[in-house]
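Each chain you see keeps its place in the complex, though not every chain is here.
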Amino acid sequence: MDLDKLLRPVDEYHAVEHGLTPEEFELLCRKLGRPPNLVELGVVSVMWSEHCSYKSSRVHLKKLPTHGPRVLQGPGENAGVVDIGDGLAVVFKMESHNHPSYVEPYQGAATGVGGILRDVFTMGARPIASLDSLRFGSFDHPRTRYLLSGVVGGIGGYGNCVGVPTVGGETYFDSGYDLNILVNAFTLGVVEKDRIFRARAAGPGNPIMYVGAKTGRDGIHGASLLASAEFRGEAEDKRPTVQVGDPFTEKLLLEACLELMAHDAIVAIQDMGAAGLTSSSAEMAARGGTGVWLDLDRVPTRAAGMTPYEILLSESQERMLLVAQAGKEEVVREVFRKWDLDAVVIGQVTDDGLFRAQFAGREVVRLPVRLLADDAPLYERPVRVPADLEERQTLRFEDIAPPEDWNQALLAMLDSPNLASKAWIYSQYDFLVRGNTVVGPGSDAAVLRIKGTDKGIAVSVDCNSRYCLQDPYVGAVIAVAEAARNVSCAGAEPIGLTDCLNFGSPEKPEVMWQFEQAVCGIRDACVALEVPVVSGNVSFYNETEGRSIPPTPTIAMVGLLPNVRHFATQWFKEEGDVIVLLGRTREELGASEYLAWVHGRVAGVPPWIDLALEKKVQQVVRRAVQDGLVRSAHDVSEGGLAVALAECCMSRPGAAMGAEVDLPIEGMRVDALLFGESQSRVILSLHRRHVARVRDLATAAGVPFVAIGEVGGRRLVIRPWIDVPVEELRRVWGQALARRAEVATGAAAG
Amino acid sequence: MRWGVVIFPGSNDDQDALWAIEQVLGETAVPLWHKERDLKGVDLVLLPGGFSFGDYLRCGALARFSPVMDSVIQFARAGGLVWGICNGFQVLCEAGLLPGALVRNRSRRFVCGMVNVRVETTDTPFTRLCRRGEVLEIPIKHGEGCYVADAQTLQRLEENHQVVLRYVDATGRAVEEANPNGSLRNIAGVVNHTRNVFGLMPHPEHAVEKWMGSDDGLKLFQSVLSAQRQAGSTESAAVVPGH
Amino acid sequence: MRVHVIVTPKREVLDPQGQAVAHSLHALGFAEVQEVRIGKFIELEIEESDRQRAAARVEEMCRRLLANGVIEDFRFQIEGA
């Protein structure tokens, strides 16, 4: 290779090629006092990319409430940390891997899981559960099936092999994602409060060690190209070598790192994610207020003749960077040797505040760490309300002709891929390994026990992007509220959340408006429900051929159960139990699944939400569950009351359990009553003898309470409109996804 | 009784086996690192579930050559109790300690969920406390659990009552719909002809606490215990070569 | 006629399986092994007498289904008629 070429000063042309604007390049040269060489440009371009620098989102993210009595670590580290008592803390985060998953669904999704796992065990936590939030195009799109089986295969293939259970998630199909699917992966780990590791390179002279897989030409410029350059459907050509995940190596890394952390040998540790060696070392130095010096000749490489540019920007997976205590190198090597992994010293922490790298005896990078980490440009991008918003938000009820046959309408609803059972997906995931799964996928929230304590953790991930499309503020409020509601239905108190904000191009004022609105919605819901945001991720440029995805601020909520044996699931349990509806039902159809699936329309505004009532409903449900008063609790979400009642009957493992219901709710359209998606509603089932106490709890809290029926029989009866055998409902609901997914696809060869 | 649990790189359910043995059964569990040949005088060797060596090439194919396996093979030949769960079952087949092989599920998909298995014989140390025909609720989670063997082998297995567990429906019938992976004759678990080596795809160690779903798996662990007590625990460990 | 299709991971793409197998072969004492790459071998039985046409069709099968162009290369061979 011609090293001199790489070391020549570059000009604006190269900078623009690297995704910097002329202004940014000018800023760079000014700060640097000279033009950078090509290697330095590569380094800066990834550090200043949207993906690494959050340059368009930071001003807004500042608004989020990130503090709370339990918060031990908010945003800024690899993951957030929340105190759960007993000397323990939970560590969690969610991240997107959207574009790579569209290009190569299996490997893209797999490496997404690998990345989020590393973010969590990097902090010293043992991962105990993962969730996946997925968005695909409609089944009418030719590529959807292939993407679905590839993504699900990749998540299972990686997570199952590493031995971390995937206990829940969410999956939606909407033509708005036809050319830009979303794959958001969440992982939660448990750590001893006083053994949390952070990524702060401290102690000049300490060795920087490289562990794990060798470096290849994988996903070079992945971060800056795939995550920052608008995706024009020509990815196939622009594509660098696609990253292939190696879950086995990840498992070894996981065990070796956790074992190493028990010794006092390391100062800091950080995974090499997007922009690999560059961002991991620069970020560690920035956090530690130090500098780094790297000898790139010592980096283990997989491909021959790799340039310093490639070595610094490679996104090869399953690699970690750590700062050892000087003199403890052998301890580190020893532990990794046990796991058949090599640990190599590739550099040193310095006190000069510089990011320096040498190759073939020559200095190829010399940049101030501040320039990379802190001096990245910040934008307060213009926002504009979409011109067509008002028109899209108008919905005239008289235009909506109610169906004749309500039984058929319910069956049709249950056949919607969005409402269908997701068992076809989650049965491909090991949701049991490590033996903590109290409630797996299939109920509102997953519940995990925390070994060595009486406690449990409940997790749920939610976002209705149709709501967000019609009103990003309300949509985001509801995403937080529903996630919290799901967790509360399991009996857990929400203690923290992580988000993954998936949007189009921030350079479009309409998209930026959606983003700003969504962040405000999350903020207000968090304040009202007293839940801090402890970590998160922003994914911009989710658009293809100029078309943005529906705004999708995914929320993953974590809740705490004081006594894990007092939890609830969503399905009916016993004949003769009384069915109770908490909350208020309004005549609402806007942005509903019913409107979209049955009438083919996306119109109107999302349901009204009163956060004060929401909070009270959740408190009542939690109390009732924790006091062992209820046998099931299920929140009413997409599909409304009728679908929620059907779910209470169908999702029960084993034999179906029916219900007979009367809805003493007057003065509204039947379709709004059955399929409307009014918020803050929960269906409980409980033994007669507890009815009075639960009613008292509700009335004391000012929460509307109605007994609407009784569990029993083999049919779901909602007088006078619906009367269907549960087995028939279950057959349709259970087959809806499998039926569509299993048509022969290109993924078969996989 | 001393229960040895082998830990291969990529073992995942080793921790669950240890939990079941120590926390639920209250017995002594001894982790056995795959690089060591010493079986530490255990009375039984359990090969846990997971993805040993990433399940690369074939499930269990690489683990089968770990140093510890030499000792395990000798231990088994000497009559020691060896129990393979899921990936452990695959390792035992690859090692030739059990007949047949486990191939990709008929559906070609990994499958995780609860299944019913019927106890076909109680004449093994692993099922002696069960009733013949008893149906156990135990979860499975595997991508390569389809049991195959040639006709003669299957014939022999049936004749010697070496088929220990079969996938059945809730009413105990070994029908096709109850077969989660395409295993020939709905076979879920088998013993060797000397009945001291047992492999099964379901995960009994994940069914040991009723409040978490099922404790039917406990019966298998308790069977081993009672067998051991009866055998008067001493010898079996003594005959282990390399001691 | 019978066609043999060989699908291999692209040179530059990581092949964890090949690495693991190489590692084991060394452990088994096959020190002479320097590299292992693992791919797929696909045997097709097709009803087609014209080799030309067969080749064109198989080429298309590979592109559309048998190989994942993003990470794999393919080649094929038509058995002597």
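Order of writing sets the chain letters: A, B and C. Residues in each chain are counted from 1.
Criterion: a contact is a pair of C-beta atoms (placed from the backbone, for glycine too) under 8 Å apart; a residue touches a chain by one contact, two chains touch by 3 or more.
Keep in mind that this is a model prediction, so the values were computed, not measured.
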- How many times does each labelled chain turn up in the complete complex? A x1, B x1, C x2
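Heads up, the rule we're going with is that only the chains that are shown with their structure count from here on.
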- B-C against A-C, pair bridged by the larger set of C-beta contacts: A-C
- Task: Among the residues of subunit B, pick out those that touch two or more other chains and give their numbers.
- Result: 53-54, 56
- Indicate the residues of subunit C shared as contacts by at least two other chains. 16, 20
- Message: Help me check something: in the complex, which residues belonging to subunit B touch subunit A?
- Response: 9-10, 12-13, 15-16, 19, 49-51, 53-56, 108-114, 139, 141, 143, 170, 203, 205-206, 211-212
- Using the touch definition up top, name the residues of subunit A that touch subunit C in the complex. 103-104, 107, 213, 216-218, 236, 239, 241-244, 246, 248-249, 302-303, 316-317, 340, 746, 748-750
- Note on the structure: Counting only contacts in the complex, subunit B reaches subunit C at residues 53-54, 56-57, 62, 65
